[in-house]
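The structure appears below as structure tokens.
Here's a slice of the assembly, chains where they normally sit.
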């Protein structure tokens, strides 16, 4: 496996920089550090953050510089099998979790249904995700369903310390804090899996690092592991590569491509977050602005719809003729970037591609043009090309840089080209609820699947479970589903309980 | 084959009445005849119909009641291998075809590219579709690509006689006229296939009747047939049944489910035709009207978007939780029909299901409520339940009936529950262009595919060809596609020429 990690994954790391730069290069880390010191809103976690939270956080940084790894902490029951910033923040964290629970009705419904049966009884889940109030609701749901959990953070900056405290206080073995070093990061993961008398049989991963670590350090563990549930584009990509290389040794569930997640995270969520991210950073007025959106996939569709609705004039670029034709029919001029680059007020990338906005285009933008990225990676805008001596960078707000040309022209670059929606807006809890519910169901499915249903491959969530996730979220909207009559079900050749659509339907 | 047609297909006919009632029962035929005598706009063919056309048609009916089968006609070159209404209408038909050509740029582009190579050289295509100006452009394109064609109509009412005349004048063996009897219908199909010295090697079908006829009468013909291209929901359904029963003996291409067709015929086309169909029939003002749309698939999405944009208040019913959640996120109240049936002004079915609007709901609608069907079949509204003695039917316009309750309440029923968009609005040539181009490419693909690429199964159009169809239509919108750089293609792991998306992407 050493060979493996030395080839596939390292190449991948070089090529496909991950959004959160867990293991940032020197330059990467420097810029991230700066952004942290500059902004308390520079956060991808969502939900209500209370005043208390901010106070607590403030307290942290001012009076306690000791590394969590050097502290001895115990929760009120005397349990010390965790490593977090400060167990005293547990009360603050509990409140955050309670607020999140209100907007995650599907998980709460799962808990209720689990009062009788425990579909995860015996499950030992090791997880590696962002540690936020929403994740806490998921973890406590898994626990209510019968699972034991050990958890690390998938990102060195994203942990809500007070939530981690609340989890530790509640008896969860959590190893995470905000501002881990790279060494801390792997240490925490290792503490989750390398524990006497406890061996995971399920993996819940977000980004693939936990999976990677086990492959690299404890490959034998896979013998007892029933499956991997992976959340992220990057992690899924890694799994497909493993599968292709014949090295995937347990079934894996690709949660990322489930319909509900795709539509919610991309189309519906971006429809809102593009407006939110632009407003919070620039206060720009949308009405009458000329905008070019690069890419008309789900993300681009969401961005375009929102901006059009707010009175912007939107141009679209595309490489795929089908999406291009959709853009046309939806009322957007389909152009090449160079046709409009001189006239637009805002440039938004949503391609998942690299070097979509290169220096040549940046040179030709007009004064005041706003440039930002809503796509899957931070490579869409060639930000590196702007770090040249003749250009001056001026940080005017958190997440907002003016890049100034010798003639005085300013480009407004947001989040240094990283994801605008993660950096500069918040993700509604409701969307996270869909993802978390999907993760929980995927765990249940893999854990309970009869021998042979899943092989050593990567699977999409069965349509029926996708539909179940959706149905659990309908009560939020007071939405009333119609049921097929027996006669209708027979006519359509469908089971009355679904699945209702072919797998390819989106 | 007798056994075959006696089981599978007959069951199907009983269950799934086709929209166009090719073989209408007595009641069905009576109502269709009536609608023909009452309305010159009661047509599913689209495009520009000139004054000349109407004059010609008028002349037909008044001075020539002879059956085409009893006439001897020859075109100007002395060829008489066709059977149509009146060869003298060829000039009128040619003009219709020329007008259609202007809006079918993709087929015209295919013709140009075919000047060098003839991808259908040697192909002998037998076709059974609506015979309209748009079909003529397709047939003449197939001919330009090297194919020989013989053609019949897939519907007894839909033939544009003057177009058939122009095709016959142009040397095509066409067997079709408007107002065929059922016997005529099968006779025409038979004349296409049962011909000395010519045997088809490709089938282009719309509805499956041609395919059915060959299965039944000339099963040996399949030995030389390279494939079937099928256009309709019904025909595709039949093919899947054949395939499931192990009786499909050549590859078949399911054109109906190609992405471009689905999105255009359903989402984009219905977005426009729902407004058009309602206006032409009822002149209703949309602003402020309360509407319930049953079904939130592509058709429902199109209807809802259009009506919302026009100021209607739209409610949605759904059985599928995913579509239901989409409806919620798109801003529609998800209800059961009985919750709103008393208050709505318009009821629209888009489910593909049967008995969605039953008598119980019709009884509870308010006075003046408009009821219509945009779904896949004419079974969504239980129209039969309205043909009872206590209710009075009053035909107030072509395609518009008032059904009157004893207390004076009137329901406005459109197209007797048949498809509103086919009965009461027109389909833009541009949409038909997409379908026709897809059919042409499917024929080319099946005809030229190397041995073994396609087995005796039903196939979706390869993604790449779907993308090609789309790309041929972009110039209409002066849309400029962006090309991947080599570096970008490599980064994405894509071929620069596509396909760009996984097959399941919609």
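Chains: A and B, in written order; residue numbering restarts at 1 for each.
Rule of thumb we're sticking to: a residue touches a chain if its C-beta (ideal position, glycine included) is under 8 Å from a C-beta of that chain, and two chains touch if they have at least 3 such contacts.
As the structure is a computational prediction, the values presented were derived from the model and not from experiment.
Enquirer: Total subunits of the complete complex, with 2 given?
Expert: Whole-complex copy count, per this file: 4.
Everything below uses one rule, namely that only the chains that are shown with their structure count from here on.
Enquirer: Under the stated contact criterion, what part of chain B meets chain A in this complex?
Expert: Against chain A, chain B makes touches at 15, 259-260, 263-264, 268, 317-329, 333-337, 339, 352-356, 379, 466-468, 470-471, 473-474, 477, 479-485, 487-488, 491-492, 498, 500-501, 503-506.
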